[in-house]
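Working notes, structure below.
Certain chains of the assembly are absent from this excerpt, and the rest are unmoved.
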Amino acid sequence: MIVVMKRDAGEKEITAVIARVEEAGMKPHLSRGVERTIVGVLGDVAAKPILRETLERMPGVAEVVLISKPYKLSGREFQTEATVIRVGSVLIGGPELVVMAGPCAAESDEQVLATARAVKAAGATVLRGGAYKPSTSPYQFRGLGPEGLKMLARAKEETGLPLITEVMAPHDVELVARYADILQIGTRNMQNFSLLDEVGQIDKPVLLKRGMSATVHEWLLAAEYVLSQGNKRLMLCERGIRTFETYTRNTMDISSIPIIKKESHLPIIADPSHGTGKWELVTPLALAAVAAGADGLLIEVHPTPQTALKDGLQSLNFENFQALMARLEAVAAAVGRKVAKPVSG
Amino acid sequence: MIVVMKRDAGEKEITAVIARVEEAGMKPHLSRGVERTIVGVLGDVAAKPILRETLERMPGVAEVVLISKPYKLSGREFQTEATVIRVGSVLIGGPELVVMAGPCAAESDEQVLATARAVKAAGATVLRGGAYKPSTSPYQFRGLGPEGLKMLARAKEETGLPLITEVMAPHDVELVARYADILQIGTRNMQNFSLLDEVGQIDKPVLLKRGMSATVHEWLLAAEYVLSQGNKRLMLCERGIRTFETYTRNTMDISSIPIIKKESHLPIIADPSHGTGKWELVTPLALAAVAAGADGLLIEVHPTPQTALKDGLQSLNFENFQALMARLEAVAAAVGRKVAKPVSG
């Protein structure tokens, strides 16, 4: 249930509504938009049929709307305006398209720095790179951990690019948040609820990847975990789903992009590197994602993909990444967007 | 195995190669390209190890290439140049993008004709429409049959648009081919091998939809059925695959478009109407398909989708189809294509 306040409603009236909601045993959720202020009512509303009527009669209340969708905070019903997230000088979810690029995993200072410089030169505005890597087998490379974070931080400082990096465990959130500008939740952790609770309480933007077998519905409910803890700087990321097809590593579900745009106000990023698992498919799928309405891209780039410790098959080399960026501009323009430019640094 | 002839090889040399292949119990398959003439050798080549050497030594032969992929005739190894199919004045698989649009099913002369005129006015160059409809339940609408074919034929004559329509049974191929300019094989019939054999023997272009649970590999092998019967005017159509996601009717596998472009020389068409099952997703997915390299689109359009006898939920009305066409032009240009124009008629 959502209480929509009148445009001229004052603080006193808002406070009264919140108090009344709490009194009824529900959890109020305040959202101040440019257009209107809204109080979300979380809890078993059906059990208190009288509450709606009571709220409707309170001063300052414009209307009380029942929400049918179970994703309250992430849904368009709750917030019609698109969420725009500022990361340094970059705005994610606005008219500009944001390209986040870099190595799958930090391997060495040289590799990270060379890649950061190359992706910046080609037009990326955020640096991606992993220090904690989910690995299907315990005997494979699991990332350099704190040492990797430091490498990424040095490249960030050198280039001025904000950093997105993955966090895999609740007890690592604090450390990773010290280095990262955006915390990434990976596909295997989309329903790691204690991790979601944790990143819901920090003051850093979060990118939530779709679980490889999650429906859009479940994905938005996972988003709800983060949002309901108070962190509203959340963006989503389509990275392919698991199907019977074996040619690609995953099947990139491009339709999820316009679906998220319709159902939610959160920005949606596309990851064609994991979405396809093959570098030669990354560019066409990146262009498709942008044509379908994506707010940004997450792309794996490596100086020498053939020697990468992880995911070399799906990484672009510098030349191919430049070629992608060159083609991206035109497609973005065709759908009324332009590619964000890195600040000079 | 493929025998590549020298550029200056004469008819006599080509005939000798064909005779030698037949003598060895294999089936020769002649392909004359602008660049080079090729003789495909179909059969259990591994069982005749001496044959390769024999062929290599024959006059006029440039080289003999072993093909690793099981899809011989549809593969890029066999034919590097893209197949371009002429339908009336329309070229499918060339630089221009072909839009095929119309109702899911022919319902009445008025409905078919009104739709044909509207899609032509908006820029479609081929009319789509079904007279034989696959229906999950025998109690649902299964199409008007011969009467529907006649309605479509009248609309074709009136507008000058060539017609694509589905054929579902081997014994209907002859009748449908009398009316249609392109015969469509639906998703449920991708592995209806007797139907594939039949359309492989007619002198009309064929559009082969991907089976809803077919891998790209299996799809190309189904194409092989048509091609190996002699009909080379074949195009493929991605229409979504079956996954766990329930928000959409199918999951449109946009990655199959660049995959087909890489593996095969056949044109690839995208059907975002069936690919999503929701009209509001048709436009973003159509744009995505074109950005990813599709050669054309197959779109369901209906005067009043809410009253359609079949698939109304995924049909665009005239206004929405015009809006799609308007946006399509820009995205096509961004990837170096332009939308084919209908001949004035």
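Note that the chains are named A and B in the order they appear, and that numbering of residues resets to 1 at the start of each chain.
FYI, a residue touches a chain if its C-beta (ideal position, glycine included) is under 8 Å from a C-beta of that chain, and two chains touch if they have at least 3 such contacts.
Since we're looking at a predicted model, the values are computed, not measured.
S.K.: Whole-complex copy count for this homo-oligomer, where the file places 2 chains?
M.R.: In total, this homomeric complex is made of 4 copies.
Methods note: only the chains that are shown with their structure count from here on.
S.K.: Going by the contact rule at the top, pick out the chain B residues touching chain A in the complex.
M.R.: It comes out as residues 213, 215-217, 241, 243-248, 251-255, 257-259, 262, 275-276, 280-281, 284-285, 287-293, 327, 330-331, 333-335.
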